[in-house]
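Missing here is one protein chain; the remaining ones are kept as they sit in the complex.
== chain A ==
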Amino acid sequence: MSGTILEMKNISKEFTGVKALSNVNFKVEKGEIHCLVGENGAGKSTLMKVLSGVYPYGEYDGDIIFENQVQKFSKISDSVDTGVVIIYQELALFPDLTIYENIFAGNELHRKGVVDWNEAVTRSKELLDKVNLHINPETLIKDISIGKQQLVEIAKALSKRVKLLILDEPTAALNDTDSENLLSLLRELKKQGITSIMISHKLNEVISIADKATVLRDGKTICTLDGAKGEITEGAIIKNMVGRAIEDIYPKRKVPAKGDKLLELTNWTAHDPRIGRNVAEDINLHVNYGEIVGIAGLMGAGRTELALSIFGNSKKYKTDGTIKVDGKPVKLAHTSDAIKTGIAYVTEDRKGDGLFLLQDIKNNISISNLKELSTYGVVNQNEEIRTAEKYRISLGIKTPSIQQKTGNLSGGNQQKVSLGKWLFVNPKLLILDEPTRGIDVGAKLEIYTVMNKLIESGMSIIMISSELGEVLGMSDRVYVMAKGRIRGELSATDANQEKIMELATQ
């Protein structure tokens, strides 16, 4: 074990105006397990995408030096040929194909174009043995657990003669036993001379496995901690991860929380039959009138799934437990039921499932409450225009006119259109899922101001957010979720970044 296998020098990467990475330096020694940690949005995944050629040479600034040579990957297969293999959080396997077909997908063992399947099966067996997975390679991917699928991904990487293995949150979806297996496999691979980079949010894992840990924050390298010197401790990691001072962009609101319970969940469990596990488990929470309840947690903690299971059970989970609204148990079988009951949900994915990008602002604002604007099913278009104008002005949507297509608006203005749509429905409870993701600071402040106005007018808000600053700055109470469960409830005065991180990384 000697020498540097990888050095990334002064890497910068910009997405239309937003700096995702600025002058990041990252160095990995041969044969070590190097963890990459940081908050959501710190730039970890972007850095790994630069390394693996997802963002080709020329789209970023800086140098990638691998085995003492400057690399100019123009596509993913270039990095794979060099020996750099990345395994993503969402596994890239074909569920309806067998294990051996997956292992050699895109890299088929062939003679003059004819695939030698017998050879593939034999080789697959060897590779599976290496990753301690003793099952028939002819099994279909969809029939094995996620933990085993993860191992198949690693076997696939081994088939490509990997020198540097990158794992993006490999244990996020795994249970404790599977996680432990995976970690010990990484240790074993290390003995065989394979270097690994692991992105992880679970600090206990990082502490147990990492030789070194590099902390990223806001697209910059903060420090590299050395395990051999005993620097990798929970305290040190958290301090460096969240070290930024909370800027004072969170406006104060006047009305204190009222006592009455608006929403109450008791022993609420949502089971996703497609992935065969509970996405939210044994949730007990409540929301009072006039308060903002933050739900903090890391990606994949089950927060969005929880929200969707409440909001008309959009994903058809099998649910168990009770929802009470104003003290009465309710059944919300469809999104329209939830809306009628006074619950609205603003999605985290504005473009994907929030807005109708091809339609104008007016149509987007009115769509959930056309009833209000129509007589006998005929829409009063003048009234509709008046309504849309009202929200354009009150929310400060910057646009030449409300007949502008929402697809042409900036992220912040799109978010305001989403808000306008739900304000027009006038719910009692607004669930905001990552309300400020991907929008600039100015627009964020505007969104926070709107939220405060809503609270002052008697509405309640559940705010799901991965930005700790936002959670701390806006919430009256905070629930922290991890692995589908609520790990703790903190009052605004008790909550701080370290406490939330501690609960979220459980």
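By our rule, a contact is a pair of C-beta atoms (placed from the backbone, for glycine too) under 8 Å apart; a residue touches a chain by one contact, two chains touch by 3 or more; residues count from 1.
The criterion applied here is as follows: contacts and distances are computed from a predicted model.
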item: Record-based protein name (UniProt) of the chain missing from this complex, from "Cytochrome c", "CoA transferase subunit A", "Xylose transport system permease protein XylH" or "Fe-S oxidoreductase"; value: "Xylose transport system permease protein XylH"
item: Residue of A:Ser12, A:Thr122 or A:Ser314 in touch with the missing chain, whole complex considered; value: A:Ser314
item: Which of A:Ile76, A:Met299 or A:Leu370 contacts the chain that the document leaves out; value: A:Leu370
item: Among A:Ser79, A:Thr347 or A:Gln497, the residue in touch with the chain that has been omitted; value: A:Thr347
item: Contact residue for the chain not shown (choose from A:Asn136, A:Gln403 or A:Ser457); value: A:Gln403
item: Among A:Ile76, A:Ile207, A:Val379 or A:Ala492, residue touching the chain not depicted; value: A:Val379
item: Contact residue for the chain not shown (choose from A:Thr122, A:Thr335, A:Thr449 or A:Asn496); value: A:Thr335
item: Contacts of chain A with the absent chain, listed as residue ranges; value: 311-312, 314, 334-336, 338-339, 345, 347, 352-359, 363, 366-368, 370-371, 374, 377-379, 381-382, 385, 389, 401, 403, 421
